Structures are given as structure tokens and as C-alpha cells.
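One structure coming up, written as C-alpha cells, with questions to follow.
Heads up, one of the protein chains got dropped from this complex, but the rest are sitting where they should.
Presenting chain A:
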Amino acid sequence: MGTLLRLIAMRLGLGLITLLIVSILIFFAVELLPGDLAEAVLGQGATDETVAAMREQLGLDRPAPIRYFEWLGGAVTGDFGQSLVTGERVSSAISQRFANTLFLASYAAIIAVPLAIVLGVIVALLRNTVFDRVANVLTLTSISSPEFFLGYILILFLSVRWQVFPSNASLSGGMNLDDLLYRTFLPALTLVLVVTAHMMRMTRAAIINLLASPYIEMARLKGVPPWKRIVHHALPNAWAPIINVVALNLAYLVTGVVLVEVVFVYPGIGQLLVDAVAKRDFPIVQACCLIFAATFILLNLAADVGSILTNPRLRHPK
């Protein structure tokens, strides 16, 4: 167990260095974009005079490295600054949006992960039958279509034609959980369709791979029924690749949902990031990107820890 803790500590340390590098990249990427915050905020209404006044008020007339280190100084003490456009604290601007994104991601994950793994086991069991083929074709079709297209198809049938679910997932205060789940069902379903195929096929491939092993043949000769061979004997050894794919897809659910948010008008963090980039609102862009980077780092770490825990050989390295 000691080695495991040491591994976690080391990976977290490396993660912090990654975040630092990400923050530098983001800062200078935003600097490289044409136009600055003052020009972007004032838009067509900008005059030289008002742009100069706004730059001075926000301190944008100072050199870029100085502004970066000022931001960094605040960030290490947990102060991510305030939005340059609205003056709102970054933490309060982001927290509600991020909570919304996490909610939608969890909603989709709770449906998608069990569905994908169960389907994966079933198609492994019934491999090369009609069921296997149909499941594969359907999931591959849904993963091959862009999310917004899937979204529009679902809207066309489920909200315009049959009017079962609302197309507009915008949240308002005072909704209870039932309303919330109902309102956000279509975006969650879209995400489920997008991520299921990857996880299901990995489960299927990992299990089928193992079915050729001698110990599975042994189990078969002993007379163990097929479903038990897969669930008890093959699956425990197949977890490592499955966990990796699940972690990757969970990260995608948090970071890759901008299009789904736009199509369903869902107030998540993706739209916030897009608006902030358009306005060159650096503190918000930085905070969003760091959250995304941290999500990837943590989920990857979780995947590695998960595969170590499920594999005794990795737990006791020589």
C-alpha cells in the first residue's frame, strides 16, 4: 500500500507542474489572440478614447509577464482574481456553471457506464450473433455522428414530433430533482449515445481477448456456465483497459460538451469559456482551462490507481 500512496503523491506533484505549464500556455495563447479585452468588450462601439480609459482602469496597459505573475501570485494563495468584464469573483462566476456541468456529466455517466459495461459483457457472451452486430452498428453509428447532429435528431423526434421531452434544458431556480432530470434528459441522452460505444467495445474486446486464455478453457472444461466464465473469470482480469477507457470518457463528459450545451441551451462551463475567450477575459479562461486540465490529470490518476488495485501483480512490483 505504501508504494501506492507514494505513487499518488508523486503523480499529484507532477500534476501541479502540468497545471503551471498549462496556465502559462493559456495566458500567452489569450495574449496572442487579435484585439484585447477593451476592444472586444466595446466591440463596434469602441473609440480610441474609451478603449484607452478601459485599459487603464483594468491595468491592461502594463506588460504581459507582469500581469501573469500577478495572477499567479493570487492563484497560489487560492485567489483566482475577478472577471475583467463583469468584475465578479472568478470563483462565484464559475462555481454554479461548473456544478451544472458536473451534474450533467454525472447524469450521463450514471446511465452510460453501467449500460456500456453490461452491454459489453452481453455482446462478448453473444459475440458474432445478430444481437452483437446490431449493438455494434448502433453504437458505432452514434459515436460517428457529431454530437450536435445527434442532439438535433433527438430534438426532432422527442421534442418537436412527439413532444415527450423539452428541447431547452435551461435551468431556473426552484426546480426539484424530478424536474431537473426531466429537463436535462435529452442532453444527457445525447452524451450517453456519444460515449457508450467506446466503453462497450473496449469491454467486449478485452473480454474476448481473454477467452482464448488457457485458464478460461480450463473453466469451460470444468463445466462452468458461459456467463459465469465471463463475469467471474474473464472480467476481473479485463478491468485495467476498461477502467482506462471509462476514465477517458468521463473526462470527455466534463470537458467536451460545449456543442451539447449550445444545442440544448444548457448553462454549463463550456459556454462560459467560449464567451470568455471571445471577450479575452483572461481570469475566467484560465480558471476554466485549469479545471479541465485538473479533471484530466485526476481521472488519469484514478484510472492508474484503479488498474493497480485490480491487478495484484502491479500491487507488488519486484
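Definition applied: contacts are C-beta pairs under 8 Å (C-beta built on N, C-alpha and C of every residue); 3 or more make two chains touch, one makes a residue touch a chain; residues count from 1.
Definition applied: contacts and distances are computed from a predicted model.
Chemist: Which one, "Hydrogenase maturation factor HypA", "Peptide/nickel transport system substrate-binding protein", "Metapyrocatechase" or "L-serine dehydratase", is the UniProt name for the chain you do not see?
Modeler: The correct option from "Hydrogenase maturation factor HypA", "Peptide/nickel transport system substrate-binding protein", "Metapyrocatechase" or "L-serine dehydratase" is "Peptide/nickel transport system substrate-binding protein", the UniProt name of the unshown chain.
Chemist: Among A:G35, A:G59 or A:P114, which one touches the chain that has been omitted from the display?
Modeler: Once the missing chain is taken into account, the touching residue is A:G35.
Chemist: Among A:Q57, A:S213 or A:N311, which one is in touch with the chain left out?
Modeler: Spelled out, the listed residue whose C-beta touches the missing chain is A:Q57.
Chemist: Of the residues A:R201, A:H233 or A:K279, I need the one that contacts the missing chain.
Modeler: Looking across A:R201, A:H233 or A:K279, the contact with the absent chain belongs to A:K279.
Chemist: Counting contacts across the full complex, list the positions on chain A that touch the omitted chain.
Modeler: Against the left-out chain, chain A lists 33-36, 38-50, 53-54, 57, 83, 85-87, 93, 97, 152, 155, 159-160, 163, 166-168, 170-173, 262-265, 267, 271-272, 275-276, 278-279, 281.
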